[in-house]
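Left out: one protein chain. Kept in place: all the others.
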Amino acid sequence: MTHTGTATGVVSVQINESLDEYYRRVRGFSEQLCETLKTEDYVVQTMPDVSPTKWHLAHTSWFFEAFLLSTYQPGYESPHPLYGYLFNSYYVQIGERFDRPHRGLLSRPTVEEVFAYRAHVDRHVLDLLSTADAAQLAEIAPIVTLGLNHEQQHQELLLTDIKHVLSVNPLRPVYRQEAGGRRENAGGSRQDAGVQRNVIPSSPPEADVSREHAAARTGAHEAPPLNWISFDEGLYEIGYEGEGFRFDNEEPRHREFIEAFQLASRPVTAGEFMAFIEDDGYRRAELWLSDGAATVEAEGWEAPLYWELHDGAWWQFTLSGFRPVQPDEPVTHVSLYEADAFARWAGARLPGEAEWEVAAATVPPEGNFADTGCCHPAALSDFEAEGLQQMFGDVWEWTRSPYAPYPGYQPPPGAVGEYNGKFMSSQNVLRGGSCATSRDHIRNTYRNFFYPHQRWQFTGIRLAKDAGGAR
Amino acid sequence: MTHTGTATGVVSVQINESLDEYYRRVRGFSEQLCETLKTEDYVVQTMPDVSPTKWHLAHTSWFFEAFLLSTYQPGYESPHPLYGYLFNSYYVQIGERFDRPHRGLLSRPTVEEVFAYRAHVDRHVLDLLSTADAAQLAEIAPIVTLGLNHEQQHQELLLTDIKHVLSVNPLRPVYRQEAGGRRENAGGSRQDAGVQRNVIPSSPPEADVSREHAAARTGAHEAPPLNWISFDEGLYEIGYEGEGFRFDNEEPRHREFIEAFQLASRPVTAGEFMAFIEDDGYRRAELWLSDGAATVEAEGWEAPLYWELHDGAWWQFTLSGFRPVQPDEPVTHVSLYEADAFARWAGARLPGEAEWEVAAATVPPEGNFADTGCCHPAALSDFEAEGLQQMFGDVWEWTRSPYAPYPGYQPPPGAVGEYNGKFMSSQNVLRGGSCATSRDHIRNTYRNFFYPHQRWQFTGIRLAKDAGGAR
Amino acid sequence: MTHTGTATGVVSVQINESLDEYYRRVRGFSEQLCETLKTEDYVVQTMPDVSPTKWHLAHTSWFFEAFLLSTYQPGYESPHPLYGYLFNSYYVQIGERFDRPHRGLLSRPTVEEVFAYRAHVDRHVLDLLSTADAAQLAEIAPIVTLGLNHEQQHQELLLTDIKHVLSVNPLRPVYRQEAGGRRENAGGSRQDAGVQRNVIPSSPPEADVSREHAAARTGAHEAPPLNWISFDEGLYEIGYEGEGFRFDNEEPRHREFIEAFQLASRPVTAGEFMAFIEDDGYRRAELWLSDGAATVEAEGWEAPLYWELHDGAWWQFTLSGFRPVQPDEPVTHVSLYEADAFARWAGARLPGEAEWEVAAATVPPEGNFADTGCCHPAALSDFEAEGLQQMFGDVWEWTRSPYAPYPGYQPPPGAVGEYNGKFMSSQNVLRGGSCATSRDHIRNTYRNFFYPHQRWQFTGIRLAKDAGGAR
Partner (left out) sequence: MTHTGTATGVVSVQINESLDEYYRRVRGFSEQLCETLKTEDYVVQTMPDVSPTKWHLAHTSWFFEAFLLSTYQPGYESPHPLYGYLFNSYYVQIGERFDRPHRGLLSRPTVEEVFAYRAHVDRHVLDLLSTADAAQLAEIAPIVTLGLNHEQQHQELLLTDIKHVLSVNPLRPVYRQEAGGRRENAGGSRQDAGVQRNVIPSSPPEADVSREHAAARTGAHEAPPLNWISFDEGLYEIGYEGEGFRFDNEEPRHREFIEAFQLASRPVTAGEFMAFIEDDGYRRAELWLSDGAATVEAEGWEAPLYWELHDGAWWQFTLSGFRPVQPDEPVTHVSLYEADAFARWAGARLPGEAEWEVAAATVPPEGNFADTGCCHPAALSDFEAEGLQQMFGDVWEWTRSPYAPYPGYQPPPGAVGEYNGKFMSSQNVLRGGSCATSRDHIRNTYRNFFYPHQRWQFTGIRLAKDAGGAR
């Protein structure tokens, strides 16, 4: 059996999975992501952008309360009358919210109570799904689907937020051991789970530094060469069209005239970004947007987030521990400002989102996603591959397109209309998903968006050029 | 004789005026704008966005030093070796700058010294123009033209900055008496030049309030009805093409596909904006962009900048004194957030900049400009007029288009390339000029830009709609 | 057997308790105070002044590591090399510290690990005590005694900090049910442990409000009358003298000339403070110190910390739940500014610390302390009592004396000399201990100190007057 859902007036299809299987799978994945966490990890908020893990777990449950159960389960009662107030994120039409930057001040409800809250909501949703008739299901399915896509977005935030939480701790806790693969010998992978005992803040184990640094310098871990793929000018159709689930901001499909352009075959690597740093990239104001230069100065940025220089080598905090930066892995945790300055330095530019979408339509949406458990962008190892690589997964790719409504865009009525539209100012579009995105969540037309200075997501860089070769 | 100039690789034409006449006229207008100021007025900086008048006068002179005299006048010496440091605004490739928010901390050079600096620069520029041969003139003309267009931009800033400076003073100084016309009986127009003696901060003269308020309520000063002008879908050409002066950000001319749309025949009036306020517009979060709602709360906004409520009637500070808001004048001093919320409230939206440009191409660039000495947007009095009114002058019209490079955009090489390109993030485009813009400075393709929260410029609102009538 | 300790060159005596019994008792009390806490409660930091509970538990253990075990237990190893960095509070001579305002960002070490850390330290300290010979014990005893007095100070902070943490939570968690007594019928006492289910943020249960409010208005819970006790002028000796434990700031004993004065027989009550509020006390700037008036305006203070007005009645958050303010209990959680303004309003003044000490020498150091488990200042019920009441326990009494060194004061050498001396600027002295102080921790000569704006401690007001009756 298949299920369909119309969220924001749209039909979603997940083949070969019943709606309740779908519900159980996505909801279960949230809890799976928490398996290695200690109770204390769920509580902390290290900056206003970050939410505590337990808030994510509760907020995604509240979403089903607010948009599904309150309407379709007569007499439904929340475990506590204040949960609606505590776990609403930004839906102003639904009522007051607890102030976002203060989420980390709440010790209660406890983690145990939050899991009980999730179970409570799950019980009622699954009960609703099992008792609903076909007509009701048709009405309910899109809301459930929206709720699950919403939860998948929070799963990604949960991962990037917990990374930030663990990163500020001098004990350098490890979220999840690396599964193995090429990186199994790297510095960060030998520790037991839990905190890294011997890593003091001022310098990592000497042996590791020199060995890894040597590797970086000798060209080990080199990435395949960057090629340019060309696309013709033309009047293209952009935006979502079809029966599956999509967010309102991907619509309506519409025409856009695009000049001929070229797109890089793969993302910029950490090694390439090191060359930018070594070329004094962070201090050459002429490479930067004006707001970017001001941010670099105010924040004292000298490298991507989580990078630290130890004895001449770049190390980074990852969800699998503190370890040397691999030159061949895609650079990540860069802001739009850094992406834009790098592109200018490289004699290129960032792609427009329409360019990206036109190009991405030529490749399947496959890649390194959260489903693999990897938690970090992976180096491209196939030196023979042709065409566009790593368009999906690994790192979100900054576009130079400000986040704006498509021509004819209409947010759906009611509180659910606040989902996307009201954020259409001062942010830029990112495309393609990352290693923290779920595989079945991403699409060619998917529009993510963040402020130009934000960089705690797995954000990266793909270069573009005008057809003539100029940027 | 005509002169031509290529700024940023472009040819500028000012018919029937020699280059030195052009230079004298524009430079002279800066000083003309200062005629009513006291020495003390030149010094003050009331917020980081505002620069002191004497800084504008000096900076625009420094521009000719830095980009013209230093290259074409061998041995040229500035009156003081530190002027270059003090009066550079943001050209990082030229060297260190004095920190912008601290411009108001400088009592020296004095106003007299700044005027002497201007005379010094003028003497050398005019000397250069009178001695240059044809080949040299061809080289110099575009730089002079750029410098004069730059100065015209600062003339507009000088006006909006001095308005802010005078506005925070409880004595409510009058910059310039109104010339007369329909508003001659308004509250603000009877004072002598200088400070308004009897206007205490807590309430304006009672008689005025009641009379004017009555007028507002009884429908006096009503504006002509707002009509919708329709435009067809199509692949349009956008951007500057021709031989005249233009800024680099207006190029290259390129194709854009535009859906059919409608544009309002005139800007939104103050009276219409009052209705938005009365309908609780500032407090209904669902009308606002998320950043806008946060700004409204943080800043405590309840009306456009300079508006004050006295005994139930709206008053405003203008360059001609403190006086009642006229319901039929275009609303001004609104941020993008307010413009966008108003449009949503009105069931419309803001125009895209391409839409605006396509529409504006159908009307001549005429209107209420700084040349008229009016200093405030004027009510439209012709109830019979057809088609687009007030597209130029009066108020800058916010578009919903973020400020971004046109496809193929290339900033010119060198420091002059910092003029526009590096500001292309987080700002929105405004079109059409205002009552503080010089008539010969504006064009159909002219792209102004400010941050969404800024509102000390003469910014206003023109509504748009999709062809179907939806926003 | 008795034990003696010389801390900072001083001998301490705890009769009838061995040093290891003393150690076990005080260390055990810290853990006893945590019995009702959830793991999540240990993690949160709600303002820079507040430290997370787990930090208190770890820091007090680190103190024994840094000042005792590192010297007297050769080869002692901390469970983690970074604990010294994480749990040093302000001893700059001992090394780098983790930034105080960021203590709440640390999820690790976990609460369980912190308790293991305590056990580890306890094991080594008790081992040291049991194996030391008499000479070594004489050396060690003062350090252990200092460490335990230090821990008792943190026990008080732990209580006031956890009160702040729970207070910002809209669920209004209860730290500890009230033991009973006269307040057993109050609004806050009927809930089960854990969060208060039915208390929504905007208003407490109606029934409670009206009943309690009625009580407040009808004069129930009235306090005994305030009398004035007189003291003669003279050259007094002030400061600690004897063999017991004391902090260095209580020495040396020295002479001070004091004019004749009067001291109030009891602290100011909440009911009396309500009268100050109702008389517009917070808005009459002439009653306030200049810095106080600025703080009131900046912070929007309208009542003591934790007070909320609901339907005309004052409620307060207490460690035993949210309940009406009792008019006869001592007012608490007031800043020096509020204490000083109240005194001026009442035609009195705050006592000097020498006056307080002279007066307090006439009564035994008995009162309502943390040992009783009460957690809140208690109303005085004995209407017949004569002389000074509640000089010890209940609330710390603000003095008008800035915290300064006594003549001849010398901090001890080394890091332990940072304990008190370096805080002698911009703070005021408080005397007498509070309901969160341990009975065996307080003395007549004990000098506590906080900044004039701080009020999250159990701080209160005792009035004084010059002999003539003037303030």
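A few notes on this one:
Residue numbering begins at 1 within each chain, and the chains themselves are lettered A, B and C in the order written.
Everything below uses one rule, namely that contacts are C-beta pairs under 8 Å (C-beta built on N, C-alpha and C of every residue); 3 or more make two chains touch, one makes a residue touch a chain.
Since the structure is predicted, the reported quantities are computational estimates derived from the model, not experimental observations.
One chain is not depicted; across the entire complex it touches B, C. For the options B:C34, B:V92 or B:L106, the residue in contact with the chain missing from this view is B:L106. Only one of C:E259, C:D279, C:E299 or C:E366 touches the chain withheld from this view, namely C:E259. Within the set C:E308, C:D371 or C:E418, the residue that contacts the chain not displayed is C:E418. On the side of subunit C, the interface with the absent chain consists of residues 90, 92-93, 235, 254-259, 285-286, 288-293, 336-337, 340, 352, 400-402, 404-405, 407-408, 410, 418, 422-426, 428, 452, 466, 470-471, using the contact rule stated above. Remark: the residues of subunit B touching the chain excluded from display are 38-44, 46, 54, 80-82, 85-86, 98, 102, 104-111, 165-166, 168-171, 173, 195, 197-198, 200-201.
Assume only the chains that are shown with their structure count from here on.
Path length between subunit B and subunit C in the touching-chain graph (shortest route): 2. The most central chain, judged by C-alpha centres against the centre of all protein C-alpha atoms, is A.
Per-chain Cα centroids separate subunit B from subunit C by 59 Å. Centre-to-centre, using mean CA coordinates, subunit A is 40 Å away from subunit B. Across the assembly, subunit B contributes no residue that touches 2 or more other chains.
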